[in-house]
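Just one protein chain is left out here, and the rest sit where they should.
Order of writing sets the labels: A, B and C. Residues in every chain begin at 1.
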Amino acid sequence: MKVLLFGIAKDIVGSSQLQFSEVVPKTVLELKQLISKTYPKFGELSSLAVAVNSEYAKDDVPLNRNDEIAIIPPVSGG
Amino acid sequence: MKVLLFGIAKDIVGSSQLQFSEVVPKTVLELKQLISKTYPKFGELSSLAVAVNSEYAKDDVPLNRNDEIAIIPPVSGG
Amino acid sequence: MVDKKIIEIVDVIDTSKVFAKLSDSQSGGICVFVGAVREFTKNEKVMSLEFEAYEQMALREMDKIAINAIEKWQLNSLIIQHAVGFKKVEDPVVVVGASSAHRDACFEACRYLIDTLKETVPIWKKEVFENKTVWVSAHP
Partner (left out) sequence: MVDKKIIEIVDVIDTSKVFAKLSDSQSGGICVFVGAVREFTKNEKVMSLEFEAYEQMALREMDKIAINAIEKWQLNSLIIQHAVGFKKVEDPVVVVGASSAHRDACFEACRYLIDTLKETVPIWKKEVFENKTVWVSAHP
């Protein structure tokens, strides 16, 4: 499972995407928990959202291997 | 005494200025009364203001021969 | 504060330069309103509009509005331009705009500029329809 990273998320991980092969999160919540455990700096952010197929996804949304999944740190456009 | 006319005031009088030589209004109020008497159509307007030296002038403002006096019908810029 | 102020009555408004004129290093926000000629007024087709200004007084009134707005909202740059003469459908007839550090100020100022201009600046608009002409707002 591939997860796209942007902004400060990219800086925290040091890469523009994450690859999950062994432990694969099944929901948005599991993904958030997994990355926050692996990279504690995610816990310091003002907010953390996840997008599934280019839409903001709530914690209970299931993740599938073919979904386009992205970590959305606090946005700051404009 | 010369009075500048704009917009509908110009159309009512049929000229871009009025000249008072015999009966000369001494205040803004007198000017308003005089033109409304001579041209009753001024009485039909939504409002009628007078400017003296490019400033809106209240009814009690005195008029002098050398002032630049103008009739200001309802404005509609923008 | 940069305090750049443009107050003009012109024959033709050029909207392409407005943002360049209001841009400065201290402003994070620029808000501009353009008023233009609409094709229909109360379902009647407008052929053209004619604007007439008491120019000297109009510039003074525009300047008063500008000074008030710059002070109230701490604006960096400001523009008020009004066109005179015959204007056809889609032509811009008025431009008001302001730049400020943050966006609240320029939005509020821009709204104040156009609202107050319409109330106090001695400029008159005649609507030319197919069979008649009407001085706007002249009658109740």
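Just so we're on the same page, a residue touches a chain if its C-beta (ideal position, glycine included) is under 8 Å from a C-beta of that chain, and two chains touch if they have at least 3 such contacts.
Only a predicted model underlies this, so the values are computations on that prediction, with no experimental measurement involved.
Trainee: Can you pull out the displayed chains that the omitted chain is in contact with?
Mentor: Listed by label, the shown chains it touches are A, C.
Trainee: Considering the entire assembly, which residues of chain C contact the chain that has been omitted?
Mentor: Those residues of chain C that touch the unshown chain are 15-20, 23-40, 89-90, 92, 101, 103, 106-107, 110-111, 114.
Trainee: What is the set of chain A residues that contact the non-displayed chain in the whole complex?
Mentor: 4, 6-8, 10-11, 44-46, 51, 54-56, 70, 72-78
We take it that only the chains that are shown with their structure count from here on.
Trainee: Could you grab the centroid distance between chain A and chain C? Build each centroid from C-alpha atoms only and quote it in angstrom.
Mentor: Roughly 48 Å separates the two chain centres.
Trainee: Counting in whole Å, what is the centre-to-centre distance of chain A and chain B, each centre being its mean C-alpha position?
Mentor: About 72 Å, centre to centre.
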